[in-house]
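With one protein chain held back, the other chains of the complex are shown just where they sit.
Which chain is which? They are A and B, in the order written, and residues in each are numbered from 1.
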Amino acid sequence: MKTKSNIIDKEGFSRIITRISHEILEQNKGSNNLVLIGMRTRGEFIAKRIKEKIKEIDGVDLPFGVLDVTLYRDDFRTRMKQPEVSVSDITFDINEKDIILIDDVLYTGRTVRSALNALMDLGRPRSIQLCILIDRGHRELPIRADYVGKNVPTSLNEEIKVKMEEFDGEDAIYLVEAEKK
Amino acid sequence: MKILLKDAAVNSPAQNFKEDHIDILIENGIITEIGKLNEKDIEHVKKFELNGKLVVPGFFDMHVHLREPGREDKETVVSGCNCAASGGFTGIACMPNTDPAIDSAEVISFIKKQAANHLVEVYPVAAATLGRKGEVLSPMAELFEAGAVGFSDDGSAIKTASILKRAMEYSKMYDLPIIEHCEDDSLAGGAMNESINSTILGLPPIPSLAEDLIVMRDILVAEYTGAKIHIAHISTKKSVEMVREAKVKGIRVTAEVTPHHFTLTDDAVKTYDTNVKMNPPLRTKEDVDAIIKGLKDGTLDCIASDHAPHTIEEKEVEFEYAPNGIIGLETQIGLALTELYHKKILTIEQLIEKLSVNPRKILNIPVPQIKKAESANLTILDLNIVWTVDKFNSFSKSINTPFDKKLLTGKSVGVINKQQMFFDGKFQNI
Partner (left out) sequence: MPLSSRHLLGLQGVPREDIQLILDTALTFREVLERPIKKVPTLQGKTVVNLFYENSTRTRISFELAEKRLSADSINFSVSTSSVSKGETLKDTIKNIEAMKVDMVVVRHAAAGTPLFLTKVCDSNIINAGDGIHEHPTQALLDMYSIREKLGRLDGLKVCIVGDIAHSRVALSNIYGLKTMGAKVSLCGPSTMIPRFIEDLGVDVITNIDEAIHENDVLNILRIQLERKAREYFPSIREYSKYFGITRDRLEKSGKDIVILHPGPINRGVEISSDVADGQQQIILNQVTNGVAVRMAVLYLLGTLN
């Protein structure tokens, strides 16, 4: 898998987190009624960083949860491999809350669709706002993000690889040549 | 008609007669010449080149279920006899658990009539008690007169010691054996031998104790009455030991074993294939070794198939619900030759005794002689032919055998009896 370029480096990563955290607080006129939900796997770590940043800025420790959407996927019959399930961890009530749903890359929009279904089964939030690091285009469903780190137009034989310190040992985002399926 | 069996090897242990490369001339079913013959001297003769194949006194299977009357869907007298001929037998004894049971002279006549024109001779074994219910003795004298060669409640043991004693005392008048399926009623009803396998497979067990208890009972009653007892389809180490000890004491006990009981162990049940479900069940390696030892030292007198046909739908069910039994007439000789002769456990003479001589002696039937002026009653064996069992290529109406696709060495290629010959898969008058 050939790396084509380094889109975001460590400093760029940190600046994006700071900017997005400010945007979230600006749009919602503060942190009142907000909850952060990160999508497994890297969305969880991004959400944690945003949570830390908001605490730094606003002094508030927002409720934080992790969502696993495997059971809501729409591609069981077509995938070659059986997807591994993991556990969701949302211990608070989401009714009437404004959820900031956080993931690393927005592509076709299907994962977000699964997440919306999963969240609806957990309750009735007042709103769901989508926050993502990279929007790479090629939507197949009418889904759009409210907060975007960076827009990176890609072609179908390219991929965005997000690496995070907690998981991959470094903070960086790369544009790579896609693996042959 | 005249037929000439050319270049045969002949072996008749009862006559102490054994010779290679000789010819046998049979005219209208009687042996007229044995020796090195020049066929140019014989007119209008049909020649069969045997090329060293072994000719022996016709084999006899003393434990066959013909299913007629009552279950002609599984087998009939004629289809059973066809299997016997194809398997290499010129005579069979058939068991009385038909419907109605063989407990009247009429049923015996019926069966004999069905077999009247067949190459294979059928000798019915009659029920020891009426309906095989174990309550009242069957009319043994009348049955003997009609042609019964022994008495049995096969399918079950004779119910009580008191009935057994009376059956033995009565049959002693006619010197007929009581043939017993040895199984204690209260321990019966399981689906396989009690062993680690019955636990692992979750199948209700039949302990070897069930057989041993009745063998012990029957030997004691035979000793007490002085009558003849024949243990059918013996299967356990302990039973073999008891028969051995009883013979030493001079008790008139004989025993038969089936080919599956010297070939398979209860490990075969792991597949839950109902074609390995029979009664008595397959036992452990220890039991099989004891049986082989019993065959070698003469404790076990003969081999018999317990040919038990069942329909496909009866066998294609859950293991516990399937009826017991497998067909065996057409695989018996192959298994005996492969497992006993070729493995050098028995000599060919011993095998002939167990398949031809002893079964008849036990039933007081004359043993055929290969001699001038005697009626030709012969089995022709190819000892070395390698062949594969094909359950669909069989004369039986049923296909319930565990030996399908098994490779065997040796089989019968023909039989001659009652002025008929079965050879090359076809019957012909001679």
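Convention: a contact is a pair of C-beta atoms (placed from the backbone, for glycine too) under 8 Å apart; a residue touches a chain by one contact, two chains touch by 3 or more.
The shown structure was predicted, so the numbers you read here are calculated from the model rather than taken from an experiment.
Contact with the undisplayed chain is limited, among B:Ser195, B:Ser235, B:Ser305 or B:Ser398, to B:Ser195. Screening B:Asp73, B:Glu320, B:Glu349 or B:Glu374 against the full complex identifies B:Glu320 as the residue touching the chain left out.
Although one chain is not shown, part of chain B still touches it, namely residues 194-196, 198-204, 272, 313, 316-321.
For chain A, the list of residues touching the undisplayed chain reads 68, 70-72, 76-77, 79-83, 85-89, 117, 121-123.
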